[in-house]
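This is the structure I want to talk about, given as structure tokens.
All protein chains of the complex are present and in place, except for one that has been dropped.
For clarity, chains are labelled A and B in written order, and residue numbers in each chain start from 1.
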Amino acid sequence: MSTDTEARPGAQAPGRAGTLRKHPPLYRRRTRAAWGFALPFVILFVTFTAGPVLMSLAMAVTDIRSRDLRNPFAVEFIGLDNFVAVLQDPMFRKAAGNTAYFVLVGVPLTLAVSLGIAVLLNAGITRLKTFFRVGYYMPVVTSIVAVAVVWRFLLHPEQGLINEVLGWVGIEGPNWLASTTWAMPSMIAMATWRSMGTLIIIFLAGLQGVPTALHEAAALDGAGAWQRFRHITVPTMRPTLLFGAVITGIGYVQFFEEPFVMTQGGPLNSTLSVAFHTYNQFGFGNYGYAAAMSYVLFLAVVLLTLVQFRLLGERDTPRRRRRKAVPVANKEVGR
Amino acid sequence: MNRTVRGTVGVVALVTLGLTGCGRGDAADGGSDEAEAVAEGEASGSIEVWAMGTEGEKLGDFAEAFTQENPDVEVNVTAIPWDAAHDKIATAIAGGQTPDVSMIGTTWMGEFAATGALDPTPDLIDSASFFPGAWETTDVGGTNYGIPWYVETRVLYYRSDLVPQAPTDWAGLTAMAQQAQAGGAEWGVNLQPGQTGAWQTFMPFAWQAGAELVNEDSTEFTLDSPELVEALTYYQSVFTDGLAPTDLPQGSLEPDFMAGDIASFVSGPWHVGILEELDAAGMADVALAPLPAGEKQASFIGGANLAVFKDSENRDAAWKFVEWLSRPEVQVEWYGAVTDLPSVASAWEDPAIADDPYLTVFGEQLETAVAPPSIPTWEEVASVIDTELERLCKSGADPQEVATAIQEQAAAIGTGL
Partner (left out) sequence: MSAATDRRPSPVEPSPGSPVLRRTRERPIGTARPNAVAYAVLGLGLVVVMSPFLWMALSSIKSEGEIRRVPPTWWPEAPTLDNFRELFERLDFPQFFTNSALVATAVTLGNLLFCSMLGYVLAKSDFAGKKLLFRVVLGTLMIPGMVTLVPLFVLVANMGLVNTYGGLILPFLAAPFGVFLMRQFFLGIPDELIDAARVDGASEARIFVQIVMPLAKPALATLAILTFLGSWNNFLWPLVVATTEDKYTLPVALALYSTGQNQTDYGLLLAGAVVVVVPVLVVFLLLQRYFVQGVAMTGIK
């Protein structure tokens, strides 16, 4: 396999005539050097990732079930039947709707909250920085079971803290986890709370790349915090924001743990996610069907990622991004 | 991307071509196995055993008595967490990495037996010594695999201060619940209103009404029988009459029961320990009774089995070890080590078990406890029942319609035999 990947650049070279004609030896040398860098990863990747992925794709187009585990080659090729069955499965449709709801609300919410906290942590405070950083990372490392117990208590209809607080302002809170309307928002809140820590540290690292000088200059010139955030921080952080958005999207499309520990997908399947449904199907031994469902989910993630790359401008590589950012800053500075 | 897609399609096509070439000719052999005899004499060699949780922790030392009887044998026990034991066994079967013996949850028997990975039970094992319901869990398509190792069953836990006498039939259960609520309890009884595992609470009612879940040779489901509808109707009435909660927050059952807010519930032997830990003094007001009966008495039987794998390199010794674990006196000792309830009926005559007031209730219930059909697809069908029960209890769906829905989905899944 690895020889195959190594051969590929050579095979592709003629197609790159334009580049080649410009600097043939340089481009070839750079390609060789680059693949040298890539090689360790590629070898491990081809061995341990590509193989199983292809095998799982093969599973998705067969009727393999747990009874075939010992004779995986004794299964029938059934083409796209599994995929057709998935799309016709009422449970899958319900789960797909729930997952879409979760992703469309959850991803932007999580990104916004995390970025806000990261900016505050980075620039809003000078003391106790480490303390705060560790604190906000805690949800990520806290055992999901402990998390579940505390959240169940927070969301308890009579004794829960949330309904208590709502009671102060005269609102009678619902039985969150037992309500088909409120169970999903509860899951979203919990997922946001759990995922924030990771995004905060990613964003903190990204914030270190934001040009201090521009901030200083803009501030001297009277630009408000929001303006500076909008025109300096956000453009510079685009690759990081994109990363955060894509990673969160991937995680959220596959969301599973929160309903698994909190609601078992209920009440009345209102928090059943596609990943949960898939997990169940694997558990039942319907490997072909579950593999097909996994790849439907995969397509959904790919679509979401493409949208995110479009929105957060992968094409705007640093060069152009800076071109955009600087005039804004200059304008502010010159005002 | 195009190139990737094309490459992938190519590989997949190749792989699948290979696959179709094989076909399902010599596929799974579950159900048509012949058990081979086990050689006489002492066991020898090493036996790899997988067991879950506490059983895995204690079995190694416990097996020393076996190695004393059979000095040439070595028993190596690996403890496995319950959490993902099913996945571990499934992947081990796929990778050809199975041990000689493994503990297997009773409801997984159908699935794993159908892979052809399990060895049929030889004559060495005395099938008549086990509770009939427990022995049924090893029967997959007419062939028995492994043995029942320990059992559990479901009984009625109730507050003796709120309920003067345990109900003996369905009408009595309703009356008891009403009476308890009149006496101050918020809920007369707790029955699981759907979601994971609810079928284990519901099925006893169906069996009590005389329902059978599958036909004689386990090839078709009979889940829309009038008996099943009757059980669904009663189960639903408990909720519509306001006697049982539909939205009890998780973890509230035990504290609410000990506080007298819930007068009774249905569960297995592990709840004795949980309640004791929560409020040892309050146990004076806690009593157990067999489930209220319908046409006849019945409950759910669970627990775990021991199975020997076909790929075992030391099959005879493995079976001898399993046979040893099923001896009544060893079962009593095993109860002493981990408090697992014996699957062998005669072990219950031992005073260590017979004199325990709580255990006698479980012992009585076990006589009539029933196992769900050991078919490869049972877990999937059970999850359908869980989902439909939730609709029945929370949305007020019509029992007949629910039964039809269960039957239709189950039929689409098939029994897998």
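Simple rule for what comes next: a residue touches a chain if its C-beta (ideal position, glycine included) is under 8 Å from a C-beta of that chain, and two chains touch if they have at least 3 such contacts.
Fair warning: this is a prediction, and the values are worked out from it, not measured in the lab.
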item	value
Among B:D33, B:E111 or B:D256, residue touching the chain not depicted	B:D256
Residue among B:D83, B:D126, B:E313 or B:E329 touching the omitted chain	B:D83
Interface with the unshown chain - residue positions in chain B	1, 3-4, 52-54, 56-57, 76, 78-84, 87-88, 90-92, 94-97, 99, 105, 152, 249, 251-252, 254-256, 268, 270-271, 273-274, 277-279, 302, 304
Touch list for chain A against the chain that is not drawn	5, 8-10, 12-13, 16, 19, 27, 30-31, 33-38, 40-42, 44-45, 47-53, 55-56, 59, 69, 72, 117, 120-127, 130, 132-143, 145-147, 149-151, 153, 156, 159, 193, 196-198, 201-202, 204-220, 225, 228-229, 232-233, 236, 239-240, 242-243, 246-247, 250, 254, 275, 278-279, 282, 287, 290-291, 294-295, 297-298, 301-302, 305, 317-319, 322, 326, 329-330, 333
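As a working rule, only the chains that are shown with their structure count from here on.
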item	value
Partner chain B, residues of chain A touching it in the complex	54-55, 57-58, 61-62, 65-77, 149, 152, 155-157, 175, 177-178, 262, 264-269, 280, 283-286
Chain B to chain A touching residues, read off their complex	8, 11-12, 15-20, 22-28, 30, 86-87, 90, 93-94, 96, 111-112, 114-117, 194-196, 246-247, 249-251, 376-377, 379-380, 383, 387, 390-391, 394-395, 416
